[in-house]
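What follows is a set of notes on a single structure, which appears directly below.
Missing here is one protein chain; the remaining ones are kept as they sit in the complex.
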Amino acid sequence: MSTDKNLSPFNFKYNREVKTYEVDFQHVVHNAIYFYYFEEARIEYLKNLGFSIKGEITISNSQFVVVHNQADYHEPARLGDMLEILVRMSKIGRSSFTYEMEIVREDGRHICSGLTTVVTIDRENGHPKPIPESLRKSVENFEGVALNAAAD
Amino acid sequence: MSTDKNLSPFNFKYNREVKTYEVDFQHVVHNAIYFYYFEEARIEYLKNLGFSIKGEITISNSQFVVVHNQADYHEPARLGDMLEILVRMSKIGRSSFTYEMEIVREDGRHICSGLTTVVTIDRENGHPKPIPESLRKSVENFEGVALNAAAD
Amino acid sequence: MSTDKNLSPFNFKYNREVKTYEVDFQHVVHNAIYFYYFEEARIEYLKNLGFSIKGEITISNSQFVVVHNQADYHEPARLGDMLEILVRMSKIGRSSFTYEMEIVREDGRHICSGLTTVVTIDRENGHPKPIPESLRKSVENFEGVALNAAAD
Partner (left out) sequence: MSTDKNLSPFNFKYNREVKTYEVDFQHVVHNAIYFYYFEEARIEYLKNLGFSIKGEITISNSQFVVVHNQADYHEPARLGDMLEILVRMSKIGRSSFTYEMEIVREDGRHICSGLTTVVTIDRENGHPKPIPESLRKSVENFEGVALNAAAD
């Protein structure tokens, strides 16, 4: 369960403490809870780019739907642990984009790695549509690299 | 759904933003989620008194079990709302104690009122036992009043 | 934590097994989870009366908002326990109604008692409105008593 992944090139971090109700009968954070952590961290990532998250999550009449999620659990997190969640958008396609997330505990242990792919849909008709330019531009500017990979 | 409760004598506040996964299909925070908010705020209250919450919640070999919960919902909270959760211990009996909680949104609206009664049990045998003196003393010191009401 | 409540006059029961992810680090069902159980059982109660719950919960252009919740926890439920949730509507006012719920384990132990008050609101403008007649009639017919108490 070790990892030799390069954890360095993350420009965004979000701190999150493990809550009582997230710990299961095996005394560890339940495996599904990490997907809430990942989502929380992605929302904070978007807020950090200047996008408003009030009432709903809409950018230029686009909404976002998760089409793929994965997590590798390296070590359990426990009640009261302070976690650092690293987030970056790692790929932008025409209508979808992919986030990478890493969770590291304050003692430096690598807890969990995640990957989420999101598709842009039209708010009115629910059909896929191109990623809003404002989002693409903001992310490219923030991540400082060309992200226009073939994520679709 | 208005309230004329006196919200002033709370010495502890905890800020908490509404997360995406806490909002239900009616676009408001789900009614059960408030009990997580209340618990989070009570834990922060205890941490603020100096009690450690790492791995488990045990004070002087005592554990704590919720025996009563109630909530009055005054106004809905929505995605992205920043909430202030006021907490105080309002009653201490021999083996049980009661918390009052109020949730106020950053625009001043009164969202929710809660009441939770907790019983102290022995960590080894699960039987009720007197509240740890360290907890009683800390709370009395913090709240600045005699709280020894007949909560049992 | 005993109870001498009369558990007999419930005409509706819903069976529900305790799931892995509902059990917390103290090896019991988390206190907030019971409010999900109560809601599930209320929905089954309405379905049993013939109301459809697909996509949203709307009866005659009315929606329903929980304004009060309470639970008394008599004994903990644990992983794999099979629970029987008894539900009845116990009061109907002009625009609000109240449910009583009791949870009993298959071995006969009384686990939890709940009370929930719901307000009817207009689907379009969100304002309180009278309870739909179809709902009132169905409940009165099912419960076999005059429920027109002053719940408002």
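Points to keep in mind about this one:
Order as written gives the chain letters A, B and C; numbering starts at 1 within each chain.
In this text, a residue touches a chain if its C-beta (ideal position, glycine included) is under 8 Å from a C-beta of that chain, and two chains touch if they have at least 3 such contacts.
On a predicted model such as this, the values are computed, not experimentally measured, just so you know.
Touching the omitted chain from chain B are residues 20-21, 23-25, 27, 30, 32, 79. Although one chain is hidden here, its contacts on chain A can still be listed: residues 1, 25-26, 28, 31-33, 35-36, 39, 56, 63, 65-73, 76. Mapped onto chain C, the footprint of the missing chain covers residues 19-21, 27, 36, 39-40, 43, 52-57, 78-81.
Methods note: only the chains that are shown with their structure count from here on.
Relative to the C-alpha centre of chain A, the farthest chain centre belongs to C. Per-chain CA centroids place chain A at a distance of 30 Å from chain B.
Here the CA centre of chain B is 24 Å from the CA centre of chain C.
The distance from the centre of chain A to the centre of chain C, each centre being the mean of the chain's C-alpha atoms, comes to 36 Å. Counting partners per residue, chain C has 25, 32 as the residues that reach two or more other chains.
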